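With one protein chain withheld, the remaining protein chains of the complex are depicted in position.
On to chain A.
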């Protein structure tokens, strides 16, 4: 595949061919048996050799939550930080070290609740970070309270009569926060997950990948509608850049723009309307259609959930701009001279 991310050239390449086991740390993985996190970990570990980067130049930074244990299991540099702050910490690392490939692993509580502010600001700055947001629509590590992506009316320990707050749609949120790359995938679909990781790694700037991840202890089956072979075909809209947006058992459904409202809607494809089916353009400068696509899914049933890369556009990367300013300053003023700085322009001498 073409290497479109020029920034990846700043990260040293591995000297020898790598395998999945190079990326496994010696630590025992301690997620609950059956947790969707295992599948994501395996997908990431098997994808990393494909990047071919020196593993000492790869860093995984996480916050707090089940998914945030992720760095311990990667044989790279890693930091398991504090709740919600991983994007901020990773921003400092990425903006000071352009020779690193920096990945953030976070969850729906970590990224969207306590850390919401850092997430949106990382996205708008377009720092060179790859953010993997494990969304299981529940708080797992604190044993089962509703999360900011839980469906309204969710019965949990902290909401015995049902939760009252409307959920975030992470993809909509990211697009609204000026994200340059937004994708969604599913823990159990290894092939799709890997293709999205590849696209994210290829993107210069912040990439947000929402991964629907099953918590089999506190929210089992939350994404079953998207995984069950029979139901998934009607529920999942697989987006591919340049392809008509069609789905359904016989590929009989398609997405069209309603000329009256400008909004998107799903129609049964006929010969007459086949030409009106939208062709997915992930590179469109305008986020309008990507946002509209993100709104197709029903927040309760998850029917008509688009997966794949919703948006992938180029915008100057924060770390690059910051480094450029340093270079420009040296060009304009010369390399800093400490003695001259301390002396200033307004001094006087006392003779001995």
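Methods note: a contact is a pair of C-beta atoms (placed from the backbone, for glycine too) under 8 Å apart; a residue touches a chain by one contact, two chains touch by 3 or more; residues count from 1.
One rule holds for everything that comes next: contacts and distances are computed from a predicted model.
*Asks:* Which protein name, taken from UniProt, belongs to the chain you can't see among "Sugar ABC transporter ATP-binding protein", "Hydantoinase/oxoprolinase family protein", "Oxidoreductase" or "Aspartyl/glutamyl-tRNA(Asn/Gln) amidotransferase subunit C"?
*Replies:* "Oxidoreductase"
*Asks:* I'm checking contacts with the chain that's been left out. Which of A:54, A:217, A:267 or A:296 qualifies?
*Replies:* Only one listed residue reaches the unshown chain, and that is A:54.
*Asks:* With the missing chain put back, one of A:75, A:113, A:216 or A:284 would touch it. Which one?
*Replies:* Touching the chain that is not displayed is residue A:75.
*Asks:* Out of A:93, A:278 or A:296, which is the one that touches the chain we can't see?
*Replies:* A:93
*Asks:* Can you name the residues of chain A that touch the chain not displayed here?
*Replies:* So the residues of chain A touching the missing chain come out as 12, 25, 27, 54-59, 61, 71-72, 74-82, 85, 88-97, 99-100, 117-118, 121, 322, 325-326, 328-330, 332-336, 338-339, 341-344, 346-352.
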